[in-house]
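I have placed the structure first, in the form of structure tokens, so that the comments after it can refer back to it.
Of the protein chains in this complex, all but one are displayed in their positions.
Chain naming follows the written order as A and B, and within any one chain the residues start at number 1.
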Amino acid sequence: MQNSPQSPIIEASKLTKQFGAFTAVDAISFEVERGEIFGFLGANGAGKTTAMRMLTGLSRPTSGQARVAGIDVAAHPEKVKQRIGYMSQKFSLYEDLTVMENIRFYGGIYGLPRKQARQAGSQLIEQLGMEAFARKQVSGIPLGWRQKLSFSIALLHQPDVVFLDEPTGGVDPVTRRQFWEMIYQAAETGTTVFVTTHYMDEAEYCGRVSIMVDGQIAALDTPDRLKSEFQAANMHEVFLQLTRPKP
Amino acid sequence: MRAIPYIVQKEFLQIFRHRIMLPLIFVMPVLQLLVLSFAADYEVDNLRLHINDLDRSQASRQLVGHFQASPHFTLTGNGAGGAGQIHRGEADLLLEIPLGFNRSLAKGNRAEVQVAADAINGVQAGLAQAYANAIVQSFSRQFSGPTRGLLSIETANWYNPGQDYQTFMVPGILVILVTLVGMFLSGMNIVKEKEIGTIEQINVSPIGKGAFIVGKLLPFWLIGMAELSIGLIAGRLVFGLPLAGSLAIIFVFAGLYLFVVLGFGLLISTFTETQQQAMFLAWFFLIIFILMSGLFTPIESMPPWAQALTKGNPVAYFVDVMRLVLLKGSGWQDVQPHFGVMAVYAGAVNTLAVLNYQKTN
Partner (left out) sequence: MIKPLLVFIRKEAFHILRDRRTLIILLGMPAVLVLLFGFAISNEIREAGFAVLDQARNEPSRQLTDRFRASPYFTMQEGVQTQAAMEAAFRKGSLKLALVIPPGYGEPPVSLQLVTDATDPNTATTLSNYASAIIRQEWAGRATGQQASALVEVKPLMLYNRELKSVFLFVPGVMTVILMLVSAMMTSIAITREKELGTMEVLLVSPLPPALIIVGKVIPYILLALANTGVILWLGTAVFDMPMRGSYLLLWASALLFVGTALSLGILISTRTSSQQVAMLFSLMVLMLPTILLSGFIFPIASMPLPLQVISNAIPAKWFIIILKDIMLKGGGLSLIWQESLILLGMTTFFIALSVRSFKTRLA
């Protein structure tokens, strides 16, 4: 029951999560196409992370359905996990392990054969230009490098979709730029990128953008069309118009 | 299942990344074993004795001589003022020989001496009184009793003819040390990943829950077994720990037992949110387990309800098996029930740990 290349890689229909009386995600529906860079925007507490956790199988939806790579996430969370990569908001690397040890470990738990994991590891380090850090503990390397490394590790097992939760938070502009170049590279090789961000300039880089307000999707389209629809000069204004309290 | 070696490798790297962990896990416990086994001794020597000899006769001086010859007592003074010494904590025991002691004995009448002990430490006081009793009895034997020569009772102390207290304590303390290290390392493990946030990264990976728990368990299991081996060697070299039974039984049982302890630790780890919480929960159970294990006080002296409780205490089983096999040479058949209970326990605790570890919430 694999989906055909034409069908969407992520399908959410009426996806809902309630914590007691509070509805964090309120029946959202959307689709993401294969190879797309999909921006997932929203103010703090709008429900972005909760929605993403449901898509990755970390959190069980209260109601509604999510399919990733054609698999029902709630029904087969472990199957989905083979097909996705994830980079969490918190540190996803072990600070007390070296760069190489982190790569080897994550390669291992995704079932990469030892030889392949080692090759992928050295290749990855070379690509990132991290040779100087390879034998250093992660706690001792700069944040920007760590984030690039986390991303590469999330791609190590060549997933269909990679979920990035605020990957560039607290990173300097130059590194952010480099990070986005990596995202484009991944998308070019056919990996779908699902990314949440705070930075509105980054929203411009996305193929399509959804903006969440109070648990619902308030707008979803390409950045250009959103800008013309809201008659705004940039995404920042679009965002402000949507999230500003209604009079 | 292929992922297990990677988890094991990662855990080892993390445990020993802190340089101090190696000595903390392997050297400190052995040191503790040596120190504590010497400390855990109920035999009391050099009790400080104050004598108030009011009689000052030949018989009384003879009795004082008996006390002086005993290794259990050290004389701190003779004369009045013993009560003050006890109050200030300068003496443990006061012996008073009354006026007319010699005269009573010479007439063949009964005589009395008084022994006053600082009994705040009840155990020590009880022993002190028993020692004093024995000395007085042996002194009085020369004045003959009715059963003298007619009745003789001989005691054979099996398995430990020298009544060596250390051979009794060493196996038990070793159990405690192995348990402490295993329980705390495993108990704080998963919860540490929760606290730092790396657990999310594991949870989005396709790794199976069982494989994850096994991968987490194995490193501590190996550490526990290594710890036990080092402890046994140290006990053998320093205390001449006897090995009456088969070492294989000890190690097979220890292997099973460690699965119980580590599974328990991981269970705690899946229940808690912070390492602090995990540690206190582990402490709570451990201290009850240790106190109710029969290590320091015999299980036989507990009330029936408490004895029933010890049936659910894994530490009690291991302490018992260690003593039975090492000191008495008990065989497979003798400790079969212990194995049965441990196997059930190991299965239950680890199943619970796997079930309670949620990748999706």
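One rule holds in what follows: a contact is a pair of C-beta atoms (placed from the backbone, for glycine too) under 8 Å apart; a residue touches a chain by one contact, two chains touch by 3 or more.
Worth saying up front: this structure is predicted, and the values here are computed from it rather than measured.
Participant: Would you list the chains present here that the left-out chain is in contact with?
Facilitator: Spelled out, the missing chain touches these shown chains: B.
Participant: Using the document's definition of touch, tell me which of B:Val64, B:Ile86 or B:Ala353 contacts the absent chain.
Facilitator: Reading the full complex, the residue touching the unseen chain is B:Ile86.
Participant: Which parts of chain B face the unshown chain closely enough to count as touching?
Facilitator: 18, 20-21, 24-25, 28-29, 32, 35-36, 38-48, 86-89, 92, 105, 108, 110-126, 129-130, 132-133, 136-137, 139-141, 143-147, 149-161, 163-165, 167-168, 180-181, 184-185, 188, 192, 195-196, 272, 274-277, 279-281, 283-284, 287-288, 291-292, 296-298, 300-303, 305-306, 309, 320, 323-324, 327-331, 334
We take it that only the chains that are shown with their structure count from here on.
Participant: Taking the mean of the C-alpha atoms as each chain's centre, how many Å separate chain A from chain B?
Facilitator: Averaging C-alpha atoms per chain gives centres 54 Å apart.
Participant: Mind pulling up the chain B residues that touch chain A in the complex?
Facilitator: Touch list, chain B to chain A: 2-3, 5-7, 9-10, 13-14, 17-18, 196-198, 200-208, 359-361.
Participant: Residue numbers of chain A touching chain B in their complex, please.
Facilitator: 56-60, 77-79, 81-82, 84-86, 88, 90-97, 101, 104-111, 137, 163
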